[in-house]
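Heads up, one of the protein chains got dropped from this complex, but the rest are sitting where they should.
What follows is chain A.
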Amino acid sequence: MEKIYSEEKNACRLTKVSSETIRFLLDYSRSLRVIDYKGFKFEAGLN
């Protein structure tokens, strides 16, 4: 049934990204650590 509505939903203009996307970005930011070692920068994802 949900397919019937999918096209109309997609036709709507998107003005703000979803809260899931924002949540993902904030979680990503919290998990990312950049380690500086002798001038080299390493990225580390903390799960």
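Just so it is clear, contacts are C-beta pairs under 8 Å (C-beta built on N, C-alpha and C of every residue); 3 or more make two chains touch, one makes a residue touch a chain; residues count from 1.
Note that in this section contacts and distances are computed from a predicted model.
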For the chain that's not shown, choose its UniProt protein name out of "Putative ABC transport system permease protein", "3-oxoacyl-[acyl-carrier-protein] synthase-3", "Pyrroloquinoline quinone biosynthesis protein PqqD" or "Sigma-70 family RNA polymerase sigma factor". "Sigma-70 family RNA polymerase sigma factor"
What is the set of chain A residues that contact the non-displayed chain in the whole complex? 3, 7, 10, 12-18, 21-22, 24-26, 28-30, 32-34, 41, 43
